[in-house]
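Below: one structure, written as structure tokens.
Of the protein chains in this complex, one is absent; all others appear in place.
We just call them A and B in the order they show up, numbering each chain from 1.
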Amino acid sequence: MSKEINNESRGDTVVFETLTVRREGAILFAEIAAPPMNLLGPELVRDLVSLIQRAEADDTVQVLVFKSADPDYFISHVDVTRIKENREEAAKLTGDASIGQLLRHLSASRLVTIAQIEGRVRGVGSEFALACDMRFAARESAIFGQFEPAFGVIPGAGAAQHLARLMGRARALEVMLSAEDYDAELAAAYGWINRALPASELGDFVSSLAHRIASFPAAGQVVVKERVNAIALAPVEDIRRDSDLFIEGVRSREFQERMQAAMKRGFQTRDAEMPLARMLADLYDR
Amino acid sequence: MSKEINNESRGDTVVFETLTVRREGAILFAEIAAPPMNLLGPELVRDLVSLIQRAEADDTVQVLVFKSADPDYFISHVDVTRIKENREEAAKLTGDASIGQLLRHLSASRLVTIAQIEGRVRGVGSEFALACDMRFAARESAIFGQFEPAFGVIPGAGAAQHLARLMGRARALEVMLSAEDYDAELAAAYGWINRALPASELGDFVSSLAHRIASFPAAGQVVVKERVNAIALAPVEDIRRDSDLFIEGVRSREFQERMQAAMKRGFQTRDAEMPLARMLADLYDR
Partner (left out) sequence: MSKEINNESRGDTVVFETLTVRREGAILFAEIAAPPMNLLGPELVRDLVSLIQRAEADDTVQVLVFKSADPDYFISHVDVTRIKENREEAAKLTGDASIGQLLRHLSASRLVTIAQIEGRVRGVGSEFALACDMRFAARESAIFGQFEPAFGVIPGAGAAQHLARLMGRARALEVMLSAEDYDAELAAAYGWINRALPASELGDFVSSLAHRIASFPAAGQVVVKERVNAIALAPVEDIRRDSDLFIEGVRSREFQERMQAAMKRGFQTRDAEMPLARMLADLYDR
């Protein structure tokens, strides 16, 4: 792929197993396609690691835009049956077997990253969006959830760190402890995302913003990111601590029991998860 | 009361002098009733200490909801004639004679706390709400004020710590230095509260949220609270420092003179305080 990424002509497209990457000038538009519902599994982690490594190695790449090929799911959440494999793939980027460190690497990268969000963004999907430098969401379709506490665990890849800093103590606690779904308007009001936009304008807005940013010098962007990250990005140790606490929680009997109940209700299946927040409230109801 | 709190049947109610506590499953709904205007005096502090101690000692209690029996006042503010007694009662919870430390204890508790706010929430009333994990307010009736600087003192129980972290430097300074009244919409826009809701929906919303949270494992909630508090809750020393500065200020001649003038205008009386922000602007006008 390095050849294609280095190619500056318009419209070049490279296809990974779970990502389709199109280049326009200094911008890579990466479309996530991991059917049936864009779960974060080891194939997607592996492709993200490759994309990040190649983009960072290519000085002519300046901006990375992520969107989804699935109108209902941006990234649904982690594939809970493959947490161990995910972590092994993530370790190839940072040496640390943790999705949280992979995402923190992305936040600290010289690349400017933008999430263009339609559909559901829950669990590690939300954490992926939070790790991007900016995130814009479709008013009509985007749905956000940080539902891990419904299973008795803290989010494992940095959500508590990001949310507490972005929206303050009370709203961060509400979002996580309620495990509720939040629409784009409320997510914007809480600072979870930069802005909610009409779906019909979202693509053009993000593309135009990406091109604008790519027209400015990369050197200054690196400095701005470093200085802002020094204030507002969680330290590596805190990301690691949350990751460890998540893994501890996943091993608990309570998590396992709840996950079994959820699986019986259709957790990790496309249709059943559309109204996930409701499912979580009724886990043991029938 | 421990017997009743441990009783899991629905609808159990326990009456303290200034609190009526009803239990539903793992939730305690505590209604504040300290007529004539829900001032924070030693009876209410004592009852809060009891409630917190008993709820924390009972593993089957998970969520604590606070609301007011008075539609016009949630907690009006501290009874300025009884600051010393308040602090002595507060010391029974933490060993520290400070309302700020009592409130910080509540924020750090394993219990999930929700403030359901109608009416006025000023001074330590606002600080009580800020110490809760979440706060939702009635659009039509809730009024917020952190008016201590009108008397020349810093808020004594953590407001500066919470507000600076929740709404940033400029809005926190505005709120305190103006000593103004803020309605629920503006309080929500500033991040003072989680959300403003129509009064007709507030009770059902909070009850439903409390039941939802209570249906999730307590263990994960403790971890989430610990990690968020590590980022966003003020250190004990800063709460203590603000408390000391408040007490210093209260002893000043300027505070005493202004308080005398306010008392002549009806400070600490129900009707005169309804438009308190206006009274503060006219202290010496007649």
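Note that in this section a residue touches a chain if its C-beta (ideal position, glycine included) is under 8 Å from a C-beta of that chain, and two chains touch if they have at least 3 such contacts.
Here the structure is a predicted model, which is why all the values come from computation and not from measurement.
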{"item": "Sole residue of A:A33, A:A97, A:L166 or A:L186 that reaches the chain not shown, by the stated touch rule", "value": "A:L166"}
{"item": "Option touching the unshown chain, where B:V15, B:L173, B:A214 or B:M263 are the choices", "value": "B:L173"}
{"item": "Which residue of B:V14, B:A142 or B:A160 touches the chain not shown here", "value": "B:A160"}
{"item": "Touch criterion as defined above, residue of A:T18, A:Q116 or A:Q221 at the omitted chain", "value": "A:Q221"}
{"item": "Touch list for chain A against the chain that is not drawn", "value": "107, 112, 130, 132-135, 162, 165-167, 188, 191, 193-194, 209, 212-213, 215-217, 219-221, 223-225, 227-233"}
{"item": "Residues in chain B touching the chain absent from view", "value": "148-154, 160-161, 163-165, 167-174, 176-180, 189, 234, 238, 241-242, 245, 249, 252, 254-255, 258, 280-281"}
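Assume only the chains that are shown with their structure count from here on.
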{"item": "Centroid distance [mean C-alpha coordinates] between chain B and chain A, Å", "value": "36"}
